[in-house]
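First the structure, in the form of structure tokens, and then the observations on it.
For this view, one protein chain was removed and the others were kept in their places.
Showing subunit A:
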């Protein structure tokens, strides 16, 4: 009783001494939460994400192997060749059969789904619906065609109107031009009567000398013109 009690006390003491020093254990035991690799990285980083510090442990990849591993030759696990051949053959057949079965079942399921879909689409209501929609589409096309023809017709009319307008304007311009030219010609004809030609040169000179014209005039403060000045 007493030794067990003292043993118990000792155990409790040890536990209480060990627990506070839990952090004093070496990290390589992997007792800390997250295991050996988690010690130096914060726990909110995902395991597959890049780490600030590598997870390899004490050594980098460039360190040479330890001296204790100098003569180490890594050998593969021993294998009985006959057993291996037999086991490989059996596995090969098994896998062959299974994959063939899987492929068969998969193809069957797909075929059934496809047939179901075809039946669902080949229903008379579906065909009827399709025909109705196609008819509606044709109508819509017809309406569009009517609109297009209307538009083209209007455009043609517009074009013709514009052309005729231009022709009219052109004609009017031509007329006006001709009129002007005619007027000029008439005026010229009129003036031609008063031209001085070599024949009536003498007569005209005589005429001028006989009738002296007085071009002077006076003007008073009210702006009235006075032409009765004396010829000087």
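Rule of thumb we're sticking to: a residue touches a chain if its C-beta (ideal position, glycine included) is under 8 Å from a C-beta of that chain, and two chains touch if they have at least 3 such contacts; residues count from 1.
What we mean here is this: contacts and distances are computed from a predicted model.
**Student:** Report the protein name recorded by UniProt for the chain absent from the figure; options are "Transmembrane channel-like protein", "Small ribosomal subunit protein mS25", "Pyrroline-5-carboxylate reductase" or "DNA primase".
**Tutor:** For the chain missing from the view, the UniProt record says "Small ribosomal subunit protein mS25".
**Student:** Consider the whole complex, including the chain that is not shown, and state which of A:111, A:141 or A:164 touches that chain.
**Tutor:** A:141
**Student:** If I consider the whole complex, including the chain that's not displayed, which of A:133, A:178 or A:226 touches that chain?
**Tutor:** In the full complex, the listed residue that touches the missing chain is A:133.
**Student:** Which residue from A:59, A:117 or A:183 sits in contact with the chain not drawn here?
**Tutor:** Of the listed residues, the one touching the omitted chain is A:117.
**Student:** When the complex is taken as a whole, what residues of subunit A touch the one chain not shown?
**Tutor:** Residues in contact with the chain left out: 11, 33-34, 38, 43-44, 47, 117, 121, 133-134, 136-137, 140-141, 144-145, 147-148, 151.
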